[in-house]
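Reading through the structure tokens given below for one structure.
One chain of protein is taken out of this complex; the other chains stay put.
What follows is chain A.
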Amino acid sequence: MNDSDAGPAPVLALKDVSKSFGAVRALQDVSLQLFPGEAHALAGENGAGKSTLIKTLAGVHRPDTGQVLLDDSPVTFHGPADARDAGIAVIYQEPTLFPDLSIAENIFMGRQPRRALGRIDRKAVHAATAELMARLGVALDPQRPARGLSIADQQIVEIAKALSFDARVLIMDEPTAALTGSETARLFSVVETLRAEGAAVLFISHRLEEIFQLCQRVTTLRDGRWISSDPIGDLTEDDLVRRMVGRDLGELYPKQQTEIGEAALSVRRLTREGVFRDVSFDVRRGEIVALAGLVGAGRSEVVQAVFGVDRADAGEVHVDGKRLTVGSPTAAMDAGVALVPEDRRQRGLVMEMSIERNIALTGLDQVRRGGLVRRSLEQGRAADWSVKLQLKYNKLSDSVGVLSGGNQQKVVLAKWLATEPSVLIVDEPTRGIDVGTKAEVHRLLSSLAAEGLAVLMVSSDLPEVLGMADRVLVMHEGRLVAELPRTEATEESVMAAATGRNGKERAA
């Protein structure tokens, strides 16, 4: 499929587009062409300008200079509705749903099929939604409200929304970040069908293997500038990484040898009816323990119960030998436990507040003198952590809401790391984070462990689990089914346990 240069004209293109937000130059003279029947990947680090580019194509942002070309003629989109009417479907990075409305209404808002006299055809709306859900292979009730959906399901609704009309151009900003393997596979096969029918596709992901699997061409951005556009066949993963980062990456899973001390976190027979049962394990000082398993095995639920965000029905949690009051995050925090949650946007950040405020929120005690928050301390702390995590921002006083998706994730990490916990629980620590920073986060976790921190990590990223963990705990359908030391943890052994093929391996 490398013949499209000479072939059809691009459906949608950007020509020398620049876009600034105040002093931030998010895009500088970027050009991009989307051809019918071709899947085009957009690669770049966190904050490189990928989402901004997409929003320019979607009519959310208007370019400061340069043009958007539709079928080779310049157009001005006055809003998302214009782009949609031109046949452009967009899946945004952050699901934006109407929590109070049903899934069906969320998908068809403003475009509901109608009966005579302009009345909404409710039956048709529900039928069409059910059909979309079947096509994506998920069982979601079209009439349930969007409130309370998991991020993965929210993402599914966004995808269904984009597929709900005959798009000529399908744009997807990290649609797979929260999806399970089978859902991703479904999505890809649906996209393949659309592409075969002649739709142009633009795809963003930080998982390089997905880019190589789905796309025929890849454009790289770095710091808002266009770096290259190549046919995918001409590149290796390493080439792509080099284009994104501008240098060679060091070792990918920098695991340090650490001295393992006594147990810092002990969980005993923790049970929550219908979700998980009889979960017991220890995490010792200096140790990184991974909690692996399929999406839905109950891993996030376990760590939330450990931290006290969710109640447990039975069981105990001890930190440094002291029993925690169950169901109290405050007690957990006082005991030195920190939890970086999975759903960062909803549970982790106050979008309107500044970066430094957000980072300081969890550690008010440390930046307070005599009851007042000291701004200089707050700033110092925020500045420290933003350097450590390579946060890309304009001013620390900017609101978190304007950061790129991956950089928002880093703020949540910083916020919890800054509490200097003795037990750190991270749920999907590197989801949505670019390859370069991912290695940086791993390095950080590793050195924290070396300093005596106990780390419990929930991750769906198998290389991450195998590369970083001293011990792997595997969950299957709400139970802990295996405990594998680093030496015995392999892709096969973890997967076997996670799919429930050998449930008896659990070391007593």
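Here is the rule we use: a contact is a pair of C-beta atoms (placed from the backbone, for glycine too) under 8 Å apart; a residue touches a chain by one contact, two chains touch by 3 or more; residues count from 1.
Keep in mind that, in the parts below, contacts and distances are computed from a predicted model.
Colleague: Between "Xanthine dehydrogenase family protein subunit M", "ABC transporter ATP-binding protein", "2-oxoglutarate oxidoreductase, alpha subunit" or "Autoinducer 2 import system permease protein LsrC", choose the name on the UniProt record of the chain that's been left out.
Modeller: Missing chain, per its UniProt entry: "Autoinducer 2 import system permease protein LsrC".
Colleague: Would you indicate which residue among A:A23, A:A139, A:A196 or A:V387 is in contact with the undisplayed chain?
Modeller: Residue touching the chain left out of view: A:A139.
Colleague: Which of A:V11, A:A128 or A:L208 touches the chain that is not shown?
Modeller: Answering carefully, the residue with contact to the hidden chain is A:L208.
Colleague: Residues on chain A that touch the omitted chain in the whole complex?
Modeller: These residues touch the chain not displayed: 60, 79-82, 84, 92, 96-102, 105, 109-110, 112, 114, 118-120, 122, 133-134, 137-141, 143-145, 147-150, 152-153, 179-182, 184-185, 207-209, 237, 275, 292-296, 459-463, 465, 491, 494-495, 498-499.
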